[in-house]
Every structure is written in structure tokens, then in C-alpha cells.
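Got a structure for you, written out below as C-alpha cells; questions coming shortly.
The complex is shown incomplete by one protein chain, all other protein chains being positioned as in the whole.
The letters A, B and C name the chains in turn, as written, and every chain counts its residues from 1.
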Amino acid sequence: MKLARNYIDGQWVTQSSQRLKVVDPGKDEIIGEVVLSSEEEVHHAVISAQSAFPSWRATPATERIQYLFKLKVLLDENIESLARTITIECGKTIAESKGELKRAIENVEVACGIPMMMQSEFSEDISSGIDEFMIRQPLGVAACITPFNFPGMIPFWFLPYAVACGNTYLVKPSEKVPFTMQKVFELIEEAGFPKGVLNLVNGGKESVDAILRHPQIKAISFVGSSDVAQYIYSESAKYGKRVQAQGGAKNPVIILPDADIDVTSKIISDSVYGCAGQRCLATSTVITVGESKAKMIDSLIDSASNKIVGYGLDENVEMGSLITEESKKRVYSLVDKSIAEGGKLVLDGRKLSGSILMSGYYMKPTIIADVNPDGEVFQTEIFGPVMGIISIETIEDAIKIVNSGRYGNAASIFTSSGSSARKFRYEANTGNVGINIGIAAPMAFFPFSGWRESFYGDLHGQGKHAVEFFTQTKVVIERWPKEWSRKF
Amino acid sequence: MKLARNYIDGQWVTQSSQRLKVVDPGKDEIIGEVVLSSEEEVHHAVISAQSAFPSWRATPATERIQYLFKLKVLLDENIESLARTITIECGKTIAESKGELKRAIENVEVACGIPMMMQSEFSEDISSGIDEFMIRQPLGVAACITPFNFPGMIPFWFLPYAVACGNTYLVKPSEKVPFTMQKVFELIEEAGFPKGVLNLVNGGKESVDAILRHPQIKAISFVGSSDVAQYIYSESAKYGKRVQAQGGAKNPVIILPDADIDVTSKIISDSVYGCAGQRCLATSTVITVGESKAKMIDSLIDSASNKIVGYGLDENVEMGSLITEESKKRVYSLVDKSIAEGGKLVLDGRKLSGSILMSGYYMKPTIIADVNPDGEVFQTEIFGPVMGIISIETIEDAIKIVNSGRYGNAASIFTSSGSSARKFRYEANTGNVGINIGIAAPMAFFPFSGWRESFYGDLHGQGKHAVEFFTQTKVVIERWPKEWSRKF
Amino acid sequence: MKLARNYIDGQWVTQSSQRLKVVDPGKDEIIGEVVLSSEEEVHHAVISAQSAFPSWRATPATERIQYLFKLKVLLDENIESLARTITIECGKTIAESKGELKRAIENVEVACGIPMMMQSEFSEDISSGIDEFMIRQPLGVAACITPFNFPGMIPFWFLPYAVACGNTYLVKPSEKVPFTMQKVFELIEEAGFPKGVLNLVNGGKESVDAILRHPQIKAISFVGSSDVAQYIYSESAKYGKRVQAQGGAKNPVIILPDADIDVTSKIISDSVYGCAGQRCLATSTVITVGESKAKMIDSLIDSASNKIVGYGLDENVEMGSLITEESKKRVYSLVDKSIAEGGKLVLDGRKLSGSILMSGYYMKPTIIADVNPDGEVFQTEIFGPVMGIISIETIEDAIKIVNSGRYGNAASIFTSSGSSARKFRYEANTGNVGINIGIAAPMAFFPFSGWRESFYGDLHGQGKHAVEFFTQTKVVIERWPKEWSRKF
Partner (left out) sequence: MKLARNYIDGQWVTQSSQRLKVVDPGKDEIIGEVVLSSEEEVHHAVISAQSAFPSWRATPATERIQYLFKLKVLLDENIESLARTITIECGKTIAESKGELKRAIENVEVACGIPMMMQSEFSEDISSGIDEFMIRQPLGVAACITPFNFPGMIPFWFLPYAVACGNTYLVKPSEKVPFTMQKVFELIEEAGFPKGVLNLVNGGKESVDAILRHPQIKAISFVGSSDVAQYIYSESAKYGKRVQAQGGAKNPVIILPDADIDVTSKIISDSVYGCAGQRCLATSTVITVGESKAKMIDSLIDSASNKIVGYGLDENVEMGSLITEESKKRVYSLVDKSIAEGGKLVLDGRKLSGSILMSGYYMKPTIIADVNPDGEVFQTEIFGPVMGIISIETIEDAIKIVNSGRYGNAASIFTSSGSSARKFRYEANTGNVGINIGIAAPMAFFPFSGWRESFYGDLHGQGKHAVEFFTQTKVVIERWPKEWSRKF
């Protein structure tokens, strides 16, 4: 049976006795095992990273990026097989898997620009004969703890920048989907990174706590639910670390009457049902404004009910499975709860048929209209293929609803009006904003900007924020008196 | 009797019943009282700031900075009287008081550039027909909690940037030195800031905790001791806030044999004894390398023993008093402890005479040679006019000592060699580095970059870091399909 | 009689024998004289600037900006009297005069941020042990040659940046409007700039040529007509100088049927008739698209014919005079020519009455509909209060017209559609673009971005471009071998 191992100090290691089964959620089949690292094994990885740090830091940035240039080529070349791995362990469609890998590669590309991104400022003559300048230096060892839903992408919001900046690094992927990083680390090995620079540690809660508490780890990046994000944030702070912790979301989209109905409903469907809704940027609540309500709901039902649901490796499948049986049960029951709170079930995706859908953790697209904005489900991150619809009369009220929740990850508006779009982006309290865009996922050269309970910290993943996060500033003030210049 | 009041919502308010005496440490005389704000009063200030936020945020940055331009002029014009206030409540010399005010004003000047500093990035065509851009928006209400040693400067590492970026703000100064901010807020009032934009809250621990826990305060800036900094950091994180917390220091300076002895000893004396050593950038440990030891120690004794100690308002005084009687006792006893650990007292500043020195909390310059690097005092932040000297043989060992402590605020080297200077700044584990400079205080357009236990967080005070800290990034992705452009 | 003198080396000097009369165009009255500097006098000013350069360059940027902070206060305080001077010598309304002064002050404000804007990049370890960094250093002596239409603003696109960056400077204003800079230089004197840092040279073509050819002048900024701009550009290049030369314009605006008619016609009127059309950002051609034509033209006539034309100092006057009698004649005859080419005169501003309008160089708002796009006038910069209207059917054709001219200064669109606005800004070949904005004048923190024959060079006035233009980059590569660090 396939085993997801740790990669420490340039070696694939397997000493851990603890193991967990890994399941293909689209088939409910065991596909392998993953080691669950103990505190000692995490420590082993940290020691490796710590030992590799001094010489990696002293390797010029222009040389460090050569490994990233190689990694980009390798990721490009292996995108098909990586995508298959993601689909098998994560349940999403093959197109979605490739999509997330492209965003991963984009981050590697941006990190190739580190020689320029790490530059900082020089000021001549802050006072007569005195200069001041700043240097960005790496922190030492850093680590990320990443979730199941984008096994191929999320580590890349951090990893390329961390090592490009001269840090050494630990990746702790979700124990539900360990095989994607196994393959990625094979490519990392092939790219020739010096041993200890990049380390892979598999595991669960014990590994996480070991990482949070290890005194040699200077910075933590996390993506997961808001409750865990807040735990990670305060726990890391307790140990004096830098930390950026991205939490959950409940992303609303507003549809104004002047939006193009067909285009809009197609895009929103993709946004709600992509990755079976298990996405921190998935649209969750659709707010129709004014007269468009009836037509828009019809169009959304039409668009949703046409989605082909099935096993992700099937090329024609448009939506895959949920991640676990528990997850499926939870989402199914949230639908009941929403109805109990007054919602109207206009498309029920829980009635399944066919051997494939019966074997994995599937749910078909579901739509609940007239969601109760005072209900509990309205505030709950469902993380499944469920669209809730609220219909109201004014853009002002719609924006109020957008700003009423606890999360602030993303929000979108569909309109043809420049003024409505501007009003929305000015007033929406979310860090990622889409105008006629379903999933406002920032490119790698922008920060992934969650707000409120969707993010704890101040510097986000990707781009310049990542460089700021993975470096510490050293300010130097130099006085070289002219009179010390030797006269001969 | 003079009373330091709160300034809330554009009003000077005094309802608090709790009061604390404020003392002139240079004379041991009570000079007034300060209110100690309760949780309710803090809440009152937060409400004021929260109410002022929407319209302040909607005021264009080019208009917001007009108040800062005015404030700069007012601070320039009132520098004499502000300096007197600092000296009276804080004990430092009048020249030192003016010096810190100049750094305060410099931060106001830099914050006047906020229209450019707040700009963020626009990318056309991230995909065909889709643009992406980022906006920096203010957070809401933010607050700083500042220490006694620079009552006129430290709030300005944060305040000008916070309000320039569109936040509304609370300042909680040290209850030992409340009158400087009283005067500053009178100028703020005169500058005409809209009510509620800037609020002053006096108090002690109760006020601090109320600030840390208030859900409407989004960001905390703190400067104080490392233990409290770590408390502030983890407590703020627990409440989900952004936080930057600057702690203590124990700053070493290395003197190489090729340094100019006279210039060096003069500069180091100023660095050790400035503000009576109560400075997070004060030099605390002097490391002489190699042959220069004897001559350098003689020169340092000479330079130190010539310092005129006395009441700060006296123009010819070069060093003032400590902040409290307790502080004085603590520093005196640390000298004994250091001797007990093996140090050699070569200049004892505890023998005082004259009516002035006997009336306030004074100590004259003190030098302990052969400080024991394994002793406890070597690691302790003394915060008094005590220079410890360690003498060793190589620059490598000197750098090891620099990097051995828990703090990482500042370190300096004195040398005429470009290579020694470069080696030092490359290897020293501190965020502020001086080359032939006694106090490496970054200009306002650089971050004040503590490292290790001298700083908790990732973004520092001053300059671009302050702007990043006081804004949240909103990333907007816009799709405007060409086909929606009306054909007529 | 008032005499506009030169200000050289901190002295007001008058030795030139050549003089020219200065006229109030709103009254056709002589208001004074201006000296016309000879090549020798220009040389005298350059020598002054050259002598002042070394110590000005060696003055830290943080000190240089203190003069600019003072100048901002002085300009704020004297805005009324400066505005009167502009109005009297230039003919525009007092509100317009104040408006241009506000933009001038804004540039002073931005230049106050020079310590941060002049910073450049530092890279540690470009190769092991080698660092590289860049310093922005001033060029030496630079000069601007500015036009009559914004006597108070245009020199400030350059001057504050030039001196903030450490250059010394010459201003050569238009000989038609020399008194504004007289007053400005009185304030410059009051602000206390060291002598020779800022010099004022009055004159005509002889002075211009002396400036272009002087070997000690390193950089030329020019604003005027395109033909002269091209002359300045190639002549300066012949003498090896840096040069930025801003030329003429013929700015179109597109009105889509979904634009708000009343708001739009009001804004466009202001844009066409502001400063009597003597503005390089004035709208000149209005392109109505589709059905809106008739209503829009009615509304434009309405709006234009309501403008109160008269002497600029009258508070209720909305449009002032043209600059000279020749200018007036030229504009009057261009109206005839446009009619001859097929245009339809729907509002004729040439019929004047009343003693004021008969005494100065006035013309009332004029509108020509159905302008012939193949005619000569369509391509001609009129520089008078004449609106040409072209009516067509599609946005595509409208953009073609926008892109057909030789100029590329500015273009605007009025629409409520986000898609039409995006299409327009993507496709319009002009450097300044307005969306529902009549005059797209960039703020001081953006470059004033003319394209095509509206600009010759690569770096524009204002903001970061100005800093890049007024500094030269010095790249330093430093190697400090560790082994040269002395062991002792």
C-alpha cells in the first residue's frame, strides 16, 4: 500500500509508527496511508531546516531562484499526473485540479522575481555624511499548515517566497490529502534544492502543536477554518512567532437587475459548485436585488441542475465529491436546518442515483431560496454545493447583508453599472472583491486579502506581502567620517 | 493642582474619580494628577472614535493631511514649551527633550506624504478583459499604549500614520508622564482635527486591558518592556487584533582597535548616558576587542566622569534623573549584583552630593569593567546610566556576544575598516545596526526594526511599515465584458 | 510702472535694458513691464545656480524640505493675492486662479515627501560577500520654460521636485504673465531658500535659446505648443541634455446615450469654457453617440449660453478673457473656417456687448455642431472657448475619432456603463483619461501623462516621474572581503 512519508534533510523517512488511512472520496476507497508525525519527528525536521539555514541564507538570491526556475519547469511538465493525484485524493474534477496547479505555478513564477522583490531602501545623507539603508533578511525556519481543499495550491502561497527569501521551510499538509505534496516534493528533490531547505512533515493535531510550540520556528502560515485560525493565531503569538492565519468564509454575491442574466447565472453556478463548494472563495449566498428575482432564480436552477456530477477523473464531469462521509452528512443536515429556518428548497441535490454517486461522498447542486437572514445557517460556512438565495429590493440593503456576517473573505457584484460597482467595492467589508467575477482569487502578485474573521494577522499570502512576511528588516545607519579617509 | 484629563470626542473630560499623582523626578515634587480611566471611559473613547470613523475615512487623504501640515507647524512653534514639559515630568535634559520632539515632528512630516504612500497596485489585463487592483483602506479604530521614557516621541511612531490612513485613534500614554500628551492634544485640538478622530485616554493597567479587549479596536501598537510586550502580543492576538509590540533591549557596541579612540568614547558615552540610560536604543554593553582595551577604558571613564548631572531644565546639564525612586533603587542594586558576579566597578555614580542630586532620583555615570558574560546582569536591561564593559580578543567572539542575548533591538560597531563593518552588519542579529553610530535610531522613513524579544509582530512603527499596519488591503478583480458596451 | 525683474543669487536684479509691456487682457490695459534677459543674464543666473549646487546637494533632504514646508504655508496664506495677480495678467476668473494655485501647492506638498521618494534600492549578497545599491543624486542645474495659461501652476510641476532632489533651478515664465512668478519668488525669498538655489529669469526667445544651449544646464522642462515642444526636444537633445517637453492638445469627449444629460452637459461646459478654453486639458471636441444627440446639443447650448462672461476679478463671472488681441482674432477666424468646412454654428460667442466685453479680449461660449472630421479645424488646437460637436452612431467610431488626431493629451467618456468605460480607457490613445470627468488633470502624485505629439520625452512632470527626471542613478557595487576584517 502506498505510504505518504516525510521528506526531511533531503531524505524520505518513514520511522513513525502512527499511520492513518487515506481515502479516495469519489469512490470511498482506501488509496494509501500517511504517517502521523510525533513531536520528535517534527523536531527532527526543524533541526534539518535549522542546519540548512546558514548556508541557504548565504546563497545569493540570484542562485536561490535557479531552483525555482527548475521547479516551475518540472511542475509544468508534470501537471497532468499531479492533477490526477489531487483529483483522486481530494475528489474534485481534473480541470479543477489543473486549475489549482496553475495558480501554484504562478506563485513559483512570481517568487522567481525575488532579487528585485527583496530589495529595500537606501538613503544617502540622512544627516551630513551619514547614510541609512534597510536590508531584508530571512527569518530562519518557517512552516505552513495547509487544508485539504487545495492540496496542490495553498502550500505555494507561502513556500516559494519563504525559500526564495532565504528561509528554510516545513510543509505540513492535511492528513486527508497527503499524496499531492508527496509528488510535489519528488519534484522539489529533482529540482535539486540543497538538503534541509524544504521539508515535508505529515501528520495531524499532534504535529500541528509541535510546530506551533517549537522555539526554532519563527513564522507560521495557516489556512483552515476560522476557529482553528484563531487558535493558531493566539497560540503562535503566545510563543512569540509571526503568524498569518486564514480562516473560513461565507461569500455573498449581489445580482443587480441590470446584470446579464445568462452570463451571470453561469458564472455564479461555477462559483458555488466548483470544488463541490469546498472553497474559501466559493459563492455561498446569492442576493438578488429587485425585479430580476424570478428570472434569475429560474436561470440559476437551470444552470445548477445541468451540472454533471461524478467521479473527478471523468473528463466530462463538472462537479466531484465532498471530502468525507462526515462532511456529506453535515452538509445534508444543514439543508434541513435551513429549510426549518424558513428557506425554500428549490433544487435538492441530495437525491442521488447511479453506482458512482452512491459509492462516493456526493451531493448534487442544491438551491435554497428565501434563506432566512436571521437564521443560523445564513451565518454558517456550509462548505458544500449549496446555494442560498436572498431576495431584496435595494443595493443598500444588499450591501448591508454582505457586511453583516462574521467573515470578510470575498464578495462579488454583477451589474453593468460602473456606479453600482464602485459603490459596492467602496463599501463591501471584504478583502477580495469581484466585479462580474464569480471567484475573486487574487493573482500571485497580489495578496490573498481576507478580512475580519476570515483572516488573523496583517500580512497575507502571495506576492509582496509574502516577501514582507518571510523577511525581517534590518536598518543600518552608517557614518564614515571624511577625516578618517587617510591622507597619504 | 494641574490635572491630566482625557480628550474624547473633541472634549476635555474629567468624570473619572480615580486619580494618580504625577511627580517631577528631578525634584521629587508632585506636579499634578492624572485620571485613571475605567473600562467604561475607555469604551466612551472608542465609541467616539468609532462614530468619527466613517466620515474620516471618506475624507480624501489629500484633505486629511492638511491637519498634519498644520500640526507640524504647531509642533515646530511650540517645541520649547513641549520640551520643558517633557523635562519636568520625565527628568531628561532640555536638549534631549527637544531631540525627541524633532523625531516626533519628522514622523508627522513623513505622514504628510500619505497620498503617495497609500497608493497600491493596478494590473491591466490579468486575463483578457479583466483588471485587478488593490486598495489600501483603513482598519477603523486603533490605539497605542506608550511608555514613560519618550513621552513626546513614541506616540508619533504611530499616530500620524494611523490618522493619515483614515483610521481614528486612541493614545494611552504612560500614567507617569501624562502632561506631554496633554499639551500635544491641545495642539491637535488647535489643528482642527474633526472630533473623535484623535482621542486621549489616561490610565494604568485597567485602561490597558480595556483597550486590549475592546472588540471595536482593530489594532494595537505598544512600546514597553519585553515581558509586557509579549503579554500585549498574545492578549491582542487572543482578541483577534493586529498587533505590534516593541519590547526591551540590551544594546551592545563593539570597539575594534582601528577605531578612533576619542571620537568613539565620546559617542559611546552619549549613547550610554543619554536620557540617563532609559532608552531602548541606549548602549548598555561595550565590547572592546584586542589591544585597545586599556586606552579605551581610560577614555570612557574620562568621558563619563565629565558628564554634568543635574536638573534637566538647567541648560548646562548633560544628564538628568531616573524616572522614579524605585527605578533608582533597582539600578543601584543591579550595580552591586554585577560586582558580586565578578564585575569591576571602575566608576561609581552612586555617590552623590549637592542639594539637587540629593532631592531627585539621580545616579551619575557608572562603569563596570570585566562584566561576567555568564552573569545575570549581563542579560538584564538595566535602564539606568550604567555601562558594562567586556574585553575580548576577536571580532568573531564579539559578534557571538552580540548575538547571545535575548534581545535584538540594536547593536553598533566602531571601526575604520569597511570589511569589519560589513561583516558585522551581515552577522549581527539585531534589527537596528550602527556603524560608527552610537544610537541607531531609524529615521521616520524607515521602520524601527527590533528583532527577537525586542519586538513581537511583523510590521514595525514608522514609515511604510506603519502604513501597511494601519491599512488593510482590498483586492478588486473587475470584468467588464466588451459586449456589454452598448452599441447604439 | 511695475517691473518684473530677475531673481538671481538671492537678489532682485534689473540690469537688462530690454523691456516688454505687460497687459491685462481683461481690460486691454498696460499693467507693467518685464525685463527680457540676454544670453549674458541667463549665464549669470546659471552661474549663481551652479555655485549654489554643491552645498545644496550636500544639505540633507530632510533639511531641504523644511523650505518647502515653509513655502506651502506661505502659498496657503497668500493664495488670495496670488490669485488676483494671475487673474489680472492672465484674464481667467478668480476661482480659476485659486484652482490652479491649489494644484501648485499640492505639488509642493508631494515634494515634501522627497526623503522617501528619493530612496532607492539596496541588495545584499548579489554574489557572496558583495552588495549592490543605487543612490539617486541630483543632476546639477536644471530649468523650466513655462507658458502663459497657468502662470501659477505649471512651474510647480517641476520646481518643487527639482530643488527637493538637491538640484538648483531656473524658472523662465512666459513674458506675457511675469508677475505671478514675481510674487511666488517673493515668497520663495521669504521661505529662506539659500541664495542661488532658485532663480527667476524673465525673457523671450533669446532667453529660451540661451537656456537650451548652456552647457551647465543639465535638464529642461517645457510646456507649450507641440511645434515648440518638438523644437525644445530636439534642440536640447542636440546639446546632450535630458528633456521633457509637453505640447498642445485637442481633447475629445465621448457622450454615450446612457450618460446623465444634465450632469454631463454642465461638466463638459466647464471643461470647454474653463480658462476660456486656453487649457491643454480643455475639452475641444464633443462626440455624441447615437440617440442622445439632439437632447445633448440642446443641453450643451443651454449650459454654454448661461455662462457669465466678464472681467475675472468679478466674483460672479464664470469665464474671463483670452490672452491677447491676436489670439482673439485667430480664434474668431477659426470659427469662420470651421463653418466654411461644413460646421453648423449653433451658438456664436463673437457677438459681444457691454463696456467690459468691448474693452478686453473676450469671446463668449461658441458651439459648432456637425464639425467636419476631415476639415482642418478638427485637427487644430483652437485654445479658445469653442466647442465642436461631432455626432456619430457607435462607440467604436467615436474611439476611432479620438485616436485619429496627432495629439494624445486627454480624452474623456461619459457613460453609466462600466463596460463602455473600460473599453474606452483600454483603447483610447491618450495619456490622461477621464471617466465621467471633464478635465482629467492628474493629481500631483501621478505623472501628467501626455502621449503622441502632446509630449516629447519619457518622464513626465509631477510625482515619481519628476523625481526620476531630476535625479541620476548611481549604482554602487561593494566588496568587503571578510578576510580584510582585522583579527586582533
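Observations on the model:
Convention: contacts are C-beta pairs under 8 Å (C-beta built on N, C-alpha and C of every residue); 3 or more make two chains touch, one makes a residue touch a chain.
Just so we're clear, the structure is a prediction, and the values are computed from it rather than from any experiment.
Considering the intact complex, the chain excluded from display touches A, B, C. Contact with the undisplayed chain is limited, among A:153, A:443 or A:459, to A:443.
If you put the hidden chain back, the residue from A:52, A:395 or A:476 that touches it is A:395. Residue-wise, the contact with the chain that is not shown comes from A:418, picked out of A:418, A:431 or A:447.
Summary of contacts with the chain left out: across A:106, A:318, A:381 or A:468, the touching residue is A:106.
Mapped onto chain B, contacts with the missing chain fall at residues 58, 60-62, 115, 118-128, 133-137, 415-419, 421, 435-436. Listed for chain A, the residues touching the missing chain in the whole complex are 62, 65, 69, 72-73, 106, 109-110, 112-113, 115-117, 119, 124, 129, 131, 256-258, 289-291, 393-395, 417-423, 426, 443, 445, 463-464, 478, 480-488. The omitted chain makes contact with chain C at the following residues, 121, 123, 126, 130, 132, 134-135, 230, 233-234, 236-238, 240, 242-243, 260, 263, 416, 421, 425, 430-437, 440-443, 445-449, 451, 453, 456-460, 465, 468-469, 472-481, 484.
The rule is simple: only the chains that are shown with their structure count from here on.
Chain B and chain C have Cα centroids lying 44 Å from one another.
Computed centre separation for the pair chain A/chain C is 48 angstrom, with centres defined by C-alpha atoms.
Per-chain Cα centroids separate chain A from chain B by 37 Å.
The set of chain C residues touching two or more other chains comprises 62, 115, 119, 124, 417-419, 421.
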